[in-house]
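Every protein chain of the complex appears in place save one, which is left out.
== chain A ==
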């Protein structure tokens, strides 16, 4: 990868941590929408919602990352991404900005990071104030792999 290989990331905050999602993968940012509960679904699945006639499966990123549930579910914001042609919305606390970052600044996940985090993160950026954890959508949505990896 060349040094000028610039990637743009949408930053989102979950439980005080800043995460980056490649901007090209983000289809939509949603405010609070009515969620339909899906019984018997994996715990990471928060439900389903209707996005302009499409049924979007909603993922509770906190659960996926092993974070405690939010104190109050007032935000309800989510970022819609697409994976294998299926839309998924990722529940987040808030959306930040779009950052352009060069690939050479991407640092490896520290080995001490939680296994669940290492699985879904492709690396870390050091921004001025905070650390930015880059999320890999494919891995984030692949529960099957995570359960085997955890086992």
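Quick note on the criterion: a residue touches a chain if its C-beta (ideal position, glycine included) is under 8 Å from a C-beta of that chain, and two chains touch if they have at least 3 such contacts; residues count from 1.
Methods note: contacts and distances are computed from a predicted model.
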item: Per UniProt record, name of the chain withheld from view ["NADH-quinone oxidoreductase subunit M", "histidine kinase", "Branched-chain amino acid ABC transporter permease" or "Glutathione import ATP-binding protein GsiA"]; value: "histidine kinase"
item: Touch criterion as defined above, residue of A:36, A:94 or A:115 at the omitted chain; value: A:36
item: Given A:29, A:48 or A:70, the one touching the chain that is not displayed; value: A:48
item: For chain A, residues in touch with the removed chain; value: 34, 36-42, 45, 47-50, 52-55, 57, 84, 86, 88, 141, 143
